[in-house]
Every structure is written in C-alpha cells, then in structure tokens.
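Before I ask anything, here is the structure I am working with.
Missing here: one protein chain of the complex. Every other protein chain is in place.
Every chain is named by a letter (A, B and C) in the order it is written, and numbering of its residues begins at 1.
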Amino acid sequence: MSERPPVLEARRISVVFGGLRAVSDFDLTLSEGELVGLIGPNGAGKTTVFNLLTGVTPLTSGEIRMRSKHGDLVRTDGKKAHAIARLGVGRTFQNIRLFRNLTVLENLLVAMDHLRKTSVLDAVLRTRRFSLEEEAFAARAVELLAVFGLDGKKSFLARNLPYGEQRKLEIARALATGPSLLLLDEPAAGMNPQETQELMRLISFVRERFSLTILLIEHDMSLVMGICERIAVLDYGQTIASGTPEEIARNPAVIKAYLGEETL
Amino acid sequence: MKKKGVDFLLLLAAGAAVFLLIAGLAWIGVIGEFYLQLISTAGIYIIVSLSLNLITGFTGQLALGHAGFMSIGAYTAAIFVMRLGVPLLPSVLLGGAMSALFGYLIGFPTLRLRGDYLAITTLGFGEIIRVVLNNLEGITGGSAGLKSIPGFSDTGDVMLDAIIKFAWIFVFFAVTVAVISNLVRSSPGRTIVSVREDEIASTSMGNDVARYKMLSFTVSALFAGIGGGLYSALFNYLNPSNFNFLYSVNFVVIAVLGGLGSITGTVLGGLIFTFAQEWLRVLKDFRLVVFGLLLILLMLFWQKGIMGSKELSITRILRRILGLGGKKE
Amino acid sequence: MFKKGLILALVLAFVATLLPACAASSNEIAIGTIMPISGPVSAYGTQARDASQMAVDEINAKGGVLGKKLVLYVEDDENSPEKTVNAFNKLVTEKKIVALVGGLTSPCTLSIVGEAQKRKIVLVTPSSTNDTVTDAGDYIFRSCYNDSFQGRVMAKFAGENLSAKTAAIIFDNNNDYSKGLKDSFTAAFTAAGGTVVATESYATGDKDFAAQLTKIAAASPDVLFVPDYYNTVSLIAKQARSAGIEVPMLGADGWDEIANNAGDEVLDCYYSNHYSPDADDAEVKAFVAAFKAKYNVEPNALAALAYDATYMIADALKAAGSTDPEKFKAAMAATDKKFVTGQISFAAGTKHDPVKSAVILKLIAGDAADKPKVTYDATVNP
Partner (left out) sequence: MDLLLFLQQLLNGISLGSVYALVAIGYTMVYGIVKLINFAHGDILMIGAYCGYYAFTWAQGTASPGLAIAFAFALAMGISALTGVVVEKTCYRPLRNAPRINALITAIGVSIVLENGARVLPFMGPNPRQVRIPEALTGVLQFSGLTISKVQVLTLATSIALMLVLTLFVQYTRTGKAMRAVSHDQQAALLMGISVDRIVSITFAVGAALGGAGGVLFAMNFPMIDPYMGIMPGLKAFVAAVFGGIGSIPGAMLGGLVMGVAETLTKGFISTKLADAVSFGILIVILLVRPAGILGKATREKV
C-alpha cells in the first residue's frame, strides 16, 4: 500500500467548541485509490472531522495537506471550503443538503459551475461560447445521472425525489465537482439492507470508474467491514483504533466503545 | 438552437406588441395621460423590485435599503444632466454604475452577515445615504430637493411626451427583465440560487459563495440605480426624504406580493401595487387602513405571492396560441 | 381556480381603470387642490382643504364664476413629492383643472411647479414659503409671503422690539422650511449688528433635543429662534425650559395653533403669522364665524390662506372673463384686494410673491392655568 502516493494527510488536527474538544489530535493519511471507513458511536466527532477536512469548520490546531492538481501536497488548513473543494474534494452530508428547489439536473450543474470558462457577461448576452458550454455541462451531468439511474428524473425538483434517490443525488452532485477524493457522510443512513447493499455496489463502481479515493463515515459496522480496506475508529474526538477490518473487529477498545454505547 | 431563436423572436414580438398596444391606445386617447404616467411609475417600481428580487428572492439575502441605491442612481443621473450637461442616456447608466459601485463597497464588508443582521445593515446604509444626501446641500439641494430636472423629452405636446417617457421606461424594463432572467437561468445564476438554497452545500461544491453574493448584490444595486435615474427624469424632482425606509419597504412588498424568485410575478406585483394605491383612493381617510389589512390578508392566505417562485412562460403561451407546438421540454 | 379567477378579476379591474374618466361637463369650471390629507402633516392639509371647499361653496351660492359652477377636486399627496406629481397629473389630465390650490409643504409644491408652468395651469400655493417656489414662472403664485421676508421680520423684531444682541437657532435640518427661515433670520440678524451664538439642528421626527439645548444654554443667547411646526416647537419649548433656557423664543407661521398645544413654557414668546383670528377686521370676523359654523373648529392661518387662494382664483377668472390661460394668469397678476390675510397684490415685473404684511403675535397667560393665549403684538410691513 505504501507505494501509492498519499492524497490527504491530516496531522494532529483538533477543534474546540466553547471549551469542548470535539476532535482531538486526529491523524489520518489517505493513499490514492483507498476506501477508508471512519466509524464511531454517535457524537464521536466523525462529521466534525469531515467539516475540518473540507474547510467548513476552521481548525483550532493541526495541519492538513492535500494533493493538488500538480501532484504535490499543499497545506489546506486555513483555506476556504470552496478552495478545498476545487482541489478535488467532493462530499455528501449526513442530513441531506440538496438544493431542494432546483431540479435534479440543476443540482449537478451548480456543482460544475466552478469549472466554467465563460464569464457572467457571456451568460447575460447568451453568447455562442456560453451556449456551447451550457450544453457540454448538461451532457456531462446527464451522463453522471445515468450512472445513478436518475437521468429519467432530471427535471424533477430535488425535494420531490424519494429519500433513497436524494441520497444518490447527493453522491452524483459530489461527483459532478470532478473530485479525486470523495467524502461520504453516512450515505446509507435510513436505507433498508437491500438498498444499502445496492448502494455499496454503486460506490465500488464509481470508485473504479472515476478512480476515486473514498473516505466513508458509517454507523453500521457490518457494512463498513464489508467494503473498506482500512478503518479508523473515533470516540470522544479521539482515534481509539485504526487498521484493517479484521484488526478493528478484534480490538477491545472498539468493542468497549460500541458495547458501552449499546448497554446505555 | 432553432427553438431558442424562435423563442427570442417571439419574446421580442410580444414586447413590441405590448408596447405598441399601450402607446397606441394612449395616442388615440383610450388610455389617459395620467394612467400612462402611472404605468411608467409602475415600470420604475418593477425595475427596482426586480433588482431587489435578485438579491432577496433569488439569492435569499433580505435587503431593506434599496431606496438608498435608487437615490444614488437618481441623484447621480440628475446631477450629470443638470450640472454637467451630459445627455440623459449616459447619465442614467452612470447613475446605475455609481449605485453598483456603492453596492460593491457596501456589500464587501456586510454580505458575510446573515439574515436579519444583513437586513438591518442594509437598512442602516439606506438611512446613512439619505442623511448624507440631505447634507450635501451644494450638490443635492439638501432638504429643499433638486427641482426642474429635465425630463425625457420636451416636444410641447404633452401626450407625445408622456408616450416618450413610457417608451424609455419600457425599454429599460425590457432590458432589466432580459438581463435578470438570462442571469438566473444560467450557470452562474443557478449558483446564485444555490446560495439561497444551501450556502454550505454550495461552498462545498467549489463555489465561492461570497463572490456570488457580491455579484448578485452589485447587479441588484446597478438596476436599482438605473431605476433611480429614470425616476429623476420621470418626476423631475428629487428629495432625500422620499427615499426613506418605508420607501424601501414598498419594493420588498412588491417582490413578496409577486412571488420571491419570480420575475413575471414581480411584474404583476408592481402593476397591482401601483394601481391598488390608486384604486384605494376612493376610500379617502380609510385608504391606508385598508391597504394594511389587504397586505396582512395577502400574507396570511397567499403566502407565496401571486406566482410563488414559478414563472409565467410567455413563450409557451404564445406558442400555444400560435399553434407552434413546442410543449416539449 | 380561485387564483386564476382572482388574477382575471385583477386584470379586468386594471384595464377598466385605464379607460379615461368622463371629462368635466361644460357648465363647470374645475379647480383642484392637492393637500396632505393623510400622513404626519395632515392636520394642516385637512383644514386647508375644508377652507377651499367653503370658499367654493360660497362662490357657487353667489352664482358661481362666468355663469358656471366652480368644482373643487381634492387629491391627497401624503406629503410626498412623488405622490404630488401623480396627483397633479391626474387633476390636469382627468379633471381638466384650470387652477390649483397647493401644495402645502415646499417640497411637494416644488415637485410640480415646472409642470404647472409648462401646462399653463395657474398654481397658487397657500403655504409654501420657500423662496424658490415662484422661480418656475409666471403661472406660479402664492397667497403667503416667503421665507426670506418672514425671517427678516423676526430678525428685525428681535433686534428692535426685544433689543436682542445675541440669538441662538435650533432648526430641522431635513425640512427646507425650517432651514430657509434659519438662513434668512441669520442673515438679517447679523446684518443688523446682532450675533448668532449657536445654531443647532435636528432631524424630522426627533423628540429629544436635550443635547442641542444643553449646548444652547451654555451659549446663553438673548433670544432663541425656533422655526418649525407647533408640535415640534412645543416639545422644544418644554425641554428648553428644563435645560434652563428662560429667554423668549421666537417662531414663524408654523407656530400657528401653538396656544392650543403648549403650556406655560411658551409664555412671552413671539411668532409671525399671516393673520390674527381675533383681529378686529370685517373679513377676518366673517371668515372665522363661517368656518366655525361649518366645521366647528377655529380656522388656523393655513385655512385662511387656502381660503384666500381660492378667492384669488375665482376673482381672477371673473376679471379675465374666460378660462383662457394667458388672460387668467394676467388677471391673477393684477390682483389687488383686501383678503382675510390682508391686502394682497403682486409687484409688476417680479416673481409672483405677494406684497403683504406680517403680524407678530405674542403668547400671554390665559384665563386657565397652563393655557396660554395669543394676542396681537405688532404688524410689520414689507
């Protein structure tokens, strides 16, 4: 594994909210093409880690480096969220955050806007360059939607989609930004086992097809065990274990954290 | 491609038809000069309300100081015309540009505020602009106002003058509608709407939310300023006290009445608002009471305004009437 | 369905209003008045409207004008220049008025004088004292004197009758009436050798003047000039006394009605006005009696001025013998008659500002405690 170059390195990152250390000295390295799971009980700080990595929440301390388009690692802590996203980081949200009153297609087009070459003036004057670009974007978006079986619903308002499809649309939207690293926050939450299985197959598929590195938060341990190559376990904002699924399953600290939660 | 070309021609034809119809009816005396003036007034209200709708309806940022931008445009245009002898068209555009510049300068620090805090800062800037205009006596005439501002034309025939006023405002109205609707139905425009829908999701998709808010705010100020420039030529008189907080509220009312995020809604809202004020004059002393009650009832029972965030598709209606088909989406 | 019906109804109503109203019938002469019937200064506007209506009724009772009935069309401007422009348009194009009484405040009047001149509509403002109102042309008249005259009158009175050497001024910076008086008072008082030791301002609608009055008290002037309307003056007067300012306060015609709206704090204060309702004068007596009988209140100066303006129009129409704008305007300019607010005439070859005198009224202790009353103090001729 070590021959694959790293795409993300987080070193001792921490964040404090009003005296509470929500994430404390968290370390993580993702190598190209890996699929890593981040698990932990409720309130362990998993989503906060995502927010720190994507720049939505500023760090209190620590360093984050990500691979730029030129292939070198650049510091991203302190950068704005949109700048980090443009480095090739796509994400989904635990509580679905689609653009509810935009259509399915428009949701994807918004995610592609930062790739736009034409100016606002082109848009207002409807120049030929503008029309060509709009058509190219739309074609690419439809292509992506087809992967998720949503192309037939491209004109639906996002809020009118059933729950499962909303989750899929979030992933499609994240992919539309053209990421090399995808962060999925509980993509299977609220789905039944069959839907979950299907989604996991889909994730594996897009990972191959778009050559992605994926970091996945999941609550359901059995599921993560199935597809992740490596797992990090978070509790009270600290990494309590990390390793292969087998190692994690045997780790007493992890069992305690999870059983401890369940007996409550 | 072909369909778009036809749509464009249809819209152009529809606009020309509406203009010729109203101007023609006025010319033969069916529409009185007063009502033509009222339609022109409504046109300016609509231009400013559309600009407000861009920032409040489409971008989701409540602005309560648009009278301020309007007054900057109005005074700039009037001063260029009166003191520097610049022709009206460049003066109106300069008024818009000046307002846009102020929008940019004000938006820069304030647009990071959210919701009500942004609303109160825009209100504050609107008031500050008014106080400053009041005190720049040498330039603005202070509280006595700026009077005898040249109008659009002076042909000696009052009806012809009224039609020329209407023509000017109609053209600017059409341009405003075209620019704003082209903007919101484009890639950057959709991103502007995504800011309203979910700022965090939008920024996580690589969009510089602050830049898009600035874009929207500046364009909004630009058109409010243009509306102001036209206002100065239509009314021939400016007074800072006219552009107070309650005046700003009028535009918010029009935008909400028509439907936040709807361009055709704003057009309807502006017409209804302007004419309702005239119709209610028969109530004399009770006019404003009834106006307030109507406002409350509308908000209670018609929460999304006339159009919601939908649009009345003029091309679709025309296609249906002309039997061109084109239901295909 | 409901919405569609409503939209249809609105569209129909909209179209219906566009159709022009029936023009005035041939046995009427239409005149208009634009007054603030609602909004903060409506107290003045309603009295002016009532007085104009009373004048029209009287004229019609005596057989009208040129064998026709005079009809008064009223529009509300809410004290907004923008609304004034639209109201003026409506009166001219829909009601075909030949003359207008209005507007009340100078910004409203200033917003329409250009159009009135262009359309050859005789405009007589009863109360817009701003000097520049009559600049617009020879169709613009007023039945009141202007700010520079009034400011001069008070400055002269302060210097000569009250022997004041120093004066302080507190004025409304958002109101051109107040500002105009401040300027003309300052100029005249300084020219006569006095010194203005403090000039403080406030914004329309302010209620708290403690900061400004504290500064004025520190300057200890001989008189305090307060050129504003009575409701603000009454507040300033109370706070001035609280701040320890005991010198007489001076005001202008905006003080009209102050006696009914203030207490002992305005005792021994003076203001200039257009007429004195208790003057021993036939015209005044008849007017006051008729107004009281009809509306059950004592008319203020504005009512008298609007009444005079309406009579000026009717008289000029009669003298001109037609509604032809040129002749009508010429007859207006030739006005020379005693009205309720005194003799009014226009000097030939000048702007149409009337040559008339001002009365100075004094507030003295009334019969009841804390109820001052007004007495005539002096007349200042131009």
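Operating definition for what follows: a residue touches a chain if its C-beta (ideal position, glycine included) is under 8 Å from a C-beta of that chain, and two chains touch if they have at least 3 such contacts.
Predicted, not measured: the structure shown is a model, and the values here were computed from it.
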Checked against the full complex, the residue among B:Val30, B:Leu89, B:Leu160 or B:Leu293 that touches the missing chain is B:Leu293
Among B:Asp7, B:Glu127 or B:Asp161, contact with the omitted chain is made only by B:Glu127
Sole touch to the unshown chain from C:Asn27, C:Asn161, C:Thr190 or C:Ser242: residue C:Ser242
Per the whole complex, from C:Glu200, C:Glu283, C:Asp315 or C:Asp353 the residue touching the absent chain is C:Glu200
Absent-chain interface residues of chain C come out as 38-40, 42-43, 46, 173, 200-203, 205-208, 210-212, 214-215, 218, 230-232, 234-235, 238, 242-244, 260-263, 370
The missing chain sits against chain B at residues 56, 62, 109-110, 112-117, 119-121, 124-125, 127-128, 131-132, 134-135, 200, 245, 249, 252-253, 256, 260, 285-289, 291-296, 299-300, 303-304
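Just so we're on the same page, only the chains that are shown with their structure count from here on.
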Judged by C-alpha centres, the chain sitting nearest the middle of the protein is B
Outermost chain relative to chain B, judged by CA means, is A
So, in whole Å, the Cα centroid of chain A is separated from that of chain C by 72
Between chain B and chain C, the Cα-mean centres are separated in Å by 35
Given the complex, residues on chain B that touch chain A span 1, 4, 179, 182-183, 186-191, 193-194, 197-198, 200-209, 215, 309, 329
Interface with chain B, chain C side, in the complex: residues 3, 7, 10, 13-14, 17-21, 37-38, 75-76, 80-82, 85-86, 89-90, 92-94, 106-107, 110-115, 118-119, 130, 132, 136, 173-176, 179-180, 203-204
Within the complex, chain C is touched by chain B residues 25, 29-35, 37-38, 41, 131, 134-135, 142-145, 147-148, 158, 235-237, 239-242, 268, 271-272, 275, 278-279, 281, 284-285, 287-288, 306
